[in-house]
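The structure follows.
Only one protein chain is missing from this complex, and each of the others stays in its spot.
Letters A and B mark the chains as written, and numbering starts fresh at 1 in each.
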Amino acid sequence: MTGFPALWLALGVAYGAIGIAVALRLVTRGASRAASLAALGCWPLLLPLVFAEPAPTTTGPLGERIRACAEDLRRTMADPVADGLVVVEDLDELVADLQRADARLGLVDRLLADVGATARTSAGLHALRAARGRAAAEVEAVLDGMVELRLSIGLRSLAGNAVPVHERLQDLRARLGALDDMTDLELQLA
Amino acid sequence: MSVLHTCAAVLRDPKALVDDDARRSLEAYGPTLLGIIVVSSAIFGVVVGTYRGGIQLAFAGIKLPLLWLLPIVVALPAMRALYRVGGIAVDYAQVGPATAIGVARATVLLAVASPALWLMYSVHVDYHLAVLALAGSLVAAGLLAAVTIASVLPGRGTGKVLVHASAVFAMGVVFAQSGWVLRPFIARPRADVSFMRPVESNVFDSVAASWRSAQGRYTGWDARKEGLLADPDTAERAETAGPQ
Partner (left out) sequence: MTQSLAPVHPGAPSPVATSSPPRPTELVEVPGVPTVLLALAGLLAFGACVGLGTPAWSSFTATALVPIAGLVGAAVLTGPALVAGLIFLRPDVAAEVPVAALGRGIAAGGSLAAGLAPMALFLVATSGLWPLVLLAGFAVAGIGVAVVTVRTLMRAAGGKLGFVAAWIVLAVLVGLRIAFGVGAMAMEGLR
């Protein structure tokens, strides 16, 4: 080693310490062992995995449609004509919210299948079915909103007008958030 | 996906490795791509080390992977910022895999082409010719990596080309300076072998001096010890004690 050994050492130790911290964080988040090991030496590359929200382990009835809608919207936003739509994180957050809502629908579906077989006349069961229907409809409405947004981007390319993509994605997220609030309210009333 | 299949995808269809969910592709392929980069460039490094032989085989085998990984680590934030400001909708998680794919493609091809370089070095070509062959290989591989990165990321059109060019230029600057800092890769046959030379001057001054020499203007070149990591005992220092 040539040069300024203390400074070389300090920089090396700092880089290594951050690498260890990132690797440990990845381990706790359930990332693959290879990713954690790679983070020891090349943590700046794998840093996004530390901040990524863990994907739901189960999917619900709308999982496939959510994936398709997100993929289509991503492709539209990445199109050269859709210039300047730098809202990748917004879309990621919305998709994560949708996946969580879908996972909850999946849980309710499994519950209804299990409990419904033995307690067909329960009032709670009816309430759960009704709430499930409303929640599913709301998630589908948000998915329809994503399709509408794609169409708006297409219109923008014709009219040369700007589309507030960020604001619209935030609106859709807020709508999903309102679904949670409504469920809370129903639980309190039940 | 096995390492072999990842290598095949890197060479045939790099876009296939970029999932719509950037974080998922980063987790799925990132470690494999890094492994491919390290192994391929280490193979190339060992071949480069055969020019001098001995311990230089190990030194070059260690330093070549560092040469390719340093730009990924150092220039990634700058590339991402340039893409964002340039209006290309990519996030940090997308730029990382794209860069790793580009570099992996370049290093795999370098490793594949290394027997040709070994053949050349085995007949004891002139030192300057050996250096030129190495530099030429690295520049060609670097350009291939740049084109691959631009092709994997979204964004086409005249304005976007400028953004891709600036991002790749940022990476190229770090790559060039890394090569200068990590030298020597090819040691002179009778010179003492060292892992790294002292931190001094920079790659651009060195290229300018080489250019002058190539034109027959041998003005000499005083490579001054400069930079935060330069040896304080020998570096030129201001009278006031400074951050260096």
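Here is the rule we use: a residue touches a chain if its C-beta (ideal position, glycine included) is under 8 Å from a C-beta of that chain, and two chains touch if they have at least 3 such contacts.
It should be emphasised that the depicted structure is a prediction, and the values quoted were computed from it without experimental measurement.
Participant: Just name the one of B:L67, B:A170 or B:A209 that touches the chain not displayed here.
Facilitator: B:A170
Participant: Spell out the interface residues on chain B facing the chain that's missing from view.
Facilitator: Spelled out for chain B, the touching residues are 70, 74-75, 77-82, 84-87, 166, 170, 173-174, 177, 180-181, 199, 201-204, 224, 226-229, 236-244.
As a convention for this text, only the chains that are shown with their structure count from here on.
Participant: Chain A to chain B: how many Å between their CA centres?
Facilitator: That pair's centroid distance is 35 Å.
Participant: Within the complex, which stretch of chain B touches chain A?
Facilitator: 20, 22-24, 26-27, 30-32, 34-35, 69, 72-73, 76-77, 84, 87-94, 96, 99-100, 154-157, 159-160, 194-199, 228-232
Participant: Name, in rising order, each residue of chain A that touches chain B in their complex.
Facilitator: For chain A paired with chain B, touching residues are 1-4, 7-8, 11, 31-32, 34-35, 37-38, 41-42, 44-49, 52, 55, 70-71, 74-75, 77-80, 82-89, 92.
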